Each structure stands twice: as structure tokens, then as C-alpha cells.
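What follows is a single structure, and I will ask about it in a moment.
Yeah, one chain of the complex is gone here, protein chain that is, but the others are all in their spots.
Order of writing sets the labels: A and B. Residues in every chain begin at 1.
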Amino acid sequence: MGKIQTMLQANKLAQGLLLAAFILVTAGAVYLIDRSVTAFLLMLASLLLLYYTSFSNGMKWSIAVFLLVIVIPFATSGGTSRESYMEVATQCGIYVAMALGLNIVVGFAGLLDMGFIAFFAVGAYTYGIFATGQANNFISGELFPLSGGSFWIFILIGGFIAGIFGILLGLPVLRVKGDYLAIVTLGFGEIIRIIFNNLEKPVNITNGAMGLSSIQPPDLFGFQFTFPHQFYFIVIGILLIVIFAVRRLEHSRLGRSWKAVRENEIAAQSMGIPLIRTKLMAFAIGASFSGMMGVVFAAKQTFIDPTSFTLIESITILVMVVLGGMGSVPGVILGASLVTILNLQVLTEFTSWLNQLSQQGIFEVPNALSPSKMQRFIFGMILILVAVFRPHGLIAARNRKLPPEAVKDPSPPLSKPEVQPD
Amino acid sequence: MFSSILQTLPQVLIDGLALGAIYAVVALGYTMVYGILELINFAHGEIFMTGAFVETAVLFIFQGAGWLTDMPAWLSYVLIILIAMLVTGALGVGIERVAYRPLRKAPKLILLISAFGVSFVLQDVIRFIAELKTGNYIISTPQLFDQRYQLPLSSISSWFTDASVKANTLFIFAIAIVLMIGLDIFVNRTKWGGAMRAVAQDRETASLMSINVNKVIVLTFFIGSALGGSTGVLFAQQYGTIDPYIGFILGLKAFTAAVLGGIGNIRGAMFGGIVLGVLEMFASSNLGILTGGNFGAEYKDVFAFMILIIVLIFKPEGIFGKAIKEKV
């Protein structure tokens, strides 16, 4: 086994062949076998396999895009469960983007934000209010709902408004010590929900607990996006942009400032990094990713109400980041995918399987213990276990190592390092 | 407008003080643990909630055994509080052992994450047990005292309407005062209290002075959690209905109370709790009147939260706390 491993590590061609074979088999299985969750999950696992190959970065990205844009949509189009696969994939994409946003706040800047879903809600309501007749309640002229064509601009507007909310929350809070931040953001998440739940008077802005329905679906030159397999492409598009943005930021001046603040605030400040502004940037950028996906979510569901934005959602995203590995972009992507699949597929499948057993009288499972209700327990356990046993997560964050030719200057050094006689 | 506010003021004060006493005792748990470990024990709200469920469970057992009719109500009440304190105290110690102690040298962020994890696990475990035993996780608890005393305030002055006090409210005051005075004496007058204060000042030095730091931390968790658990009992008796999620918002508010009084400061936490309770009750009965019906009692949590934000902006060290600066 060890021998094969070393051989594989050395041989890129072998890796490529193996990967291609794996993709072919799993994709074929998804295409041919109806409703096979296992095959679908294995097909997604090919992305993880790809991550561990020793191809160049550009190569990995090309293959990943090829898999996401062509192979996966095609393979799932074979059977009757196409939409449910695509729904899972779309949700995965939405959560990955949000988790990457939270990763900027928690992983890079080291600020524990427990109310992250609030920014998602802000994005969702931003689009929801204007893409339904709701805005007519406070803007005269019967201009609303806006057409589905406005969706594309609203992705940016939603991100922007969520970013503003991030700054508004951050301004008072980021002055105080780190541990207060967690509890204040926790409160903030609830507050936003309470406000959306009650802001039907004095002016009806959010329609309260009734929520907003018949939100306009996106529209591109007359083509309407209504099915998950169509939304999938929107989400993948945004997600790729988000991943590129995060990778750029991570190794930029700003990204280093975030990490410096996380590692040692006093030293960071003494190096000329303004603390509040740097933390606010993390808050705002993280929030805006969440806000953008909120817009997509509203358009996809065509209905939103405050129950979609509860504490458990904030926890879910935190679990994704912590499980995957705080500060690690590939880790967070893996964590978010795993938790989403756990939530949407594994828990529900497991529950219905247990129910079947109960009905057949083989094995009595009390309703209270139904796995789909055990989310809090499972997430709580993940948080504790990762914190105690694997604080760096599944894929630990790694520093970028620069090759010598990137740092060595052809011109002579400042002065020769002094060689001390021993 | 003001006359209508004034009319209900006595009732608001009574209810506010009862709620405030509950916040105050829960806030003590936050403040004690923070004083020793500089950790916000997020699971504390859930320990309070567990106390409320222990109360209900014990009460059902007493009922089933027929002891409730044999014993005077106050005796069962005190017994239940003691049992709840033991259970939740032990729970607190267990949590420290499993989820916090292995992380004492880890970054703060990791510790906070573990604390959150504990909080969610507890919520679900309690929900599971409650649902398994009763079929529902929202539970009504039998009342030990159901008397109500009328205070004929309208006969004193026409400014006020009559107010009423539940017998349980008086009991809350009594228990809260006993617990707070007891804790104050314990911390300030006893050997173990002295050790606690020493560890809170400087853990390293305290351990050099042959104080067993681990024991002090365990003791702190036991006492803080027992206080939280006892409040759960008072809460269940006062409001009658409990669910596994009551600890979350209440914990948040009790934490606000602790910050208001200056986190790490025991007397400050008592003060902060009372102030917050009264303010919240006032807001919940008068926000509607004050805003012409636009924003009603549903915003009372928003109101409490605003207080937290305002305190953090203008006086982050709280009313009785001292500003602490990191040593450079």
C-alpha cells in the first residue's frame, strides 16, 4: 500500500488516469442509476480527490470548472431525481460561499461572529422587498415588483447593503474585547430576525411573520430561471468569483493585516495596522458574500419568511468553518459541502430509513430521537470534538511557501550578513 | 400617556424586580467564571434551563409519590431547589472537565467555540429527554404556590391601579437574597472565597502560594452553575411553562446584566440584573404606549440588547468594573 502511494505521488499521469477513471465511473453511475445518493456523493468526492493530486494550480482549477460546469450537470440529467440532486448541489454552493465569507471573519481575522445569518437575511429581504409588491407600501407610484432582470444588479446591491449592516454592527462592537463580540453578534442575529418578524407596522416593510411570497425569479434576456438545475449555474458562477476573491485577499496586504490582528493585536497596531478599520473590513466583506447569496436564496425560493434565518442557521455556518479548518479555504469548502450534505441528504435519508424500520416493527426508534431533529446535538458535538481534538479542522490552513526565485533579488543585499566566528 | 404609565408602575416594578432577581442570580454565574477563567461560559444559560427541567422532573416524582400533599409547599420548594443545585452544579463541573479544561492553553477562540458546542448539545439532550418522557418538549410545570395577594393601591392614590403579588414572587425575592448574601459572605469571608479571589487576581501567583488552582476552578463552576440551576427552579415556578430553548435568550440578558454591572464583579452583577429586569418590564408594558402603538412588547428583547450595545460603547468596563489593560 505504501509503495503504491509513493509511486502515485511521483507519477502525475497515473494520478490523472485514476482520477479520470473515478470520475467516469461515478458520473456514469449517477447518470444510469436512478436515485443513488451514494453515487452522487462519490461523484462530488472527485473534487476532493482532485485537491489531493499533485497537478499545478491552474490545471486543478481547469478540471474543477470542467467538473462543475459540464460533468456534474450532465451526469445528473439522466434520471428522475435530477432536480433533487441539483437542489443539493445548489444549496452546497450557497453555503460554501457563505462559509467562505464567515471564514474571513472567524478564520482570517479571528473574530467570532455568531449572528452571520443576519447578513444573509438582509440580502434576501433586500431583493424580496423590491421584487414583490411589498415596496409599494412605502414607495409610491406602483413601480414594484421590479422585473426579474433586476436580479443581477441586486446581487451587488444585496452584497453592498449587507456590507453596510456589517459595518453598522461592527462600529460599536469591535471596540470591545473579542469575547464580547461573540455574544453581541449572537444577539444581533436574533434582533434582525425579531425586527423582520415585526416590521409590518408602522409601515409594512417586511410583511412580518407572513413573509414575502411570489418573489420574481431571475430573468436573463427573457430566459427565466426557475428550476434548481438552472439556479445551479448562477450559484456556481458567483461561487467561483467568491473563491477567486478570497484567494486574492488571503495573500494580499489586507489579508496579512487580518491575520496579524488575529495573531497579536498589539503588535499589529504597532506595525501601523489600524485595528478598527481592518476588523470592519473583515466584517463588511464577509457580510457582503452572505448578502449576495441571500439575494440568490430569495430568488430561488420565491418565498422568504423570518423562520429561514434562525440561530441554528448561524450555527450551521460556523460548524462548516470550524469543521473544515478555520482560515483554510479548501478546508472551509470541504466543511461546508459535508455539513450541507449531512443536513440535506444523510440526516433525511437516515431518518426515513429508521422510520421504515419502525414501521416494519424491526426496531423501535422514538420519534424524539429522529436524526433530523438532532441537528443541534450533532453540531454541538462537532464543535466540541473539533475544538478539543482537531482545532485546525479537517484541512488545516497552510502558509503559502514562496520559491526562492520569487524573493531573491538580483541586485546585491543591503550588506553582507555578519559571519560570527564560533 | 404618563398617567397610564404611572398607573401600572407598581405592577411593573413588582414584576420587574422578580425578573431582575432571576437575571441577577444567573448573571452571578457568568461573572464568577469570567472572573476566574476570563471565559464567557456560554453554556451557562443552558445550565439555568437544565435547572428548570430538573425542577419539573423532581416535582413530577414528588407528585407521583404523593409527597407533595404530605409536605408543606415551602419545604418541597426548598428541597427541589437543593436537588436542582446539586444536579446543575455537578453538570457545570462536568462541562468544565470535558470541554474547557483540555483547552486552557488553547487560543480564546477555540475555547469559545467549545463553549457554544456544549450549549447546543445540552439543548438537544434536554429536548430529547423531555420529548421521550412526555411526548412534548414544551412543558407546563405544576405550581407550588398559587396564591396572589392584592395590593389595594388605588385606595391610597388615584394615580395607581391595584397591583398584585404572586406568592412565588415573594419566594423569589427571599431565595435570591439568601443566595446573593450567602455568596457574598462566602467569597469575601471564607478561606475558599479568598482562594477564589486570589486565582481571579493572578492565577500564576496564586498557584505559587500553594493554592490548588484546579480545585478553585472546579468550585467556581460548581457554585456558579448551582446558582444558575436554582434560578431555573424559580423561573419555572414563576412563569409555569418551560422549553429547552429558554436558556438562550435569558442567558444573553443575564450576560448583559453582568456586563452592565462590570463583568467579574459579583455585586455589580446583582445590581445589573435588577436594573435590567425593571427596565425590560417597563419597556414591555410601555413601549407600545410610548411609541403610539407602533412598536410593542415584541421589541422588549431588542430593547435589552440595545442596553448591552450602549453599555459596551460608553462604559465597556460596566458601572462597577475597573478598566483592565493588557500588559505590554
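As a working rule, a residue touches a chain if its C-beta (ideal position, glycine included) is under 8 Å from a C-beta of that chain, and two chains touch if they have at least 3 such contacts.
Here is the rule we go by: contacts and distances are computed from a predicted model.
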item: Name under which UniProt lists the unshown chain, selected from "Tryptophan synthase alpha chain", "NADH-quinone oxidoreductase subunit H", "Methionine import ATP-binding protein MetN" or "Predicted secreted hydrolase"; value: "Methionine import ATP-binding protein MetN"
item: Residue, one of A:202, A:274 or A:366, that touches the chain absent here; value: A:274
item: Hidden-chain contact residue, picked from the options A:106, A:191 or A:249; value: A:249
item: Option touching the unshown chain, where A:11, A:54 or A:264 are the choices; value: A:264
item: In chain A, positions touching the absent partner; value: 245, 248-249, 252-254, 256-257, 259-260, 263-264, 266-275, 281, 285, 397, 399-402, 406-409, 413-415, 417-418, 420, 422
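Here is the rule we use: only the chains that are shown with their structure count from here on.
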item: Inter-centroid spacing, chain B versus chain A (mean Cα positions, whole Å); value: 36
item: Chain A to chain B touching residues, read off their complex; value: 106, 110, 112, 114, 172-173, 175-180, 182-184, 186-188, 190-191, 194-195, 197-198, 201-202, 266, 311, 315, 318, 322, 326, 366-369, 373-377, 379-388, 391
item: In the complex with chain A, residue positions of chain B that touch it; value: 38-40, 42, 98-99, 102-103, 106-114, 116-125, 127-128, 131-132, 137, 248-249, 252, 255, 259, 293-295, 298-299, 301-302, 305, 308-309, 312-313, 316, 326, 328
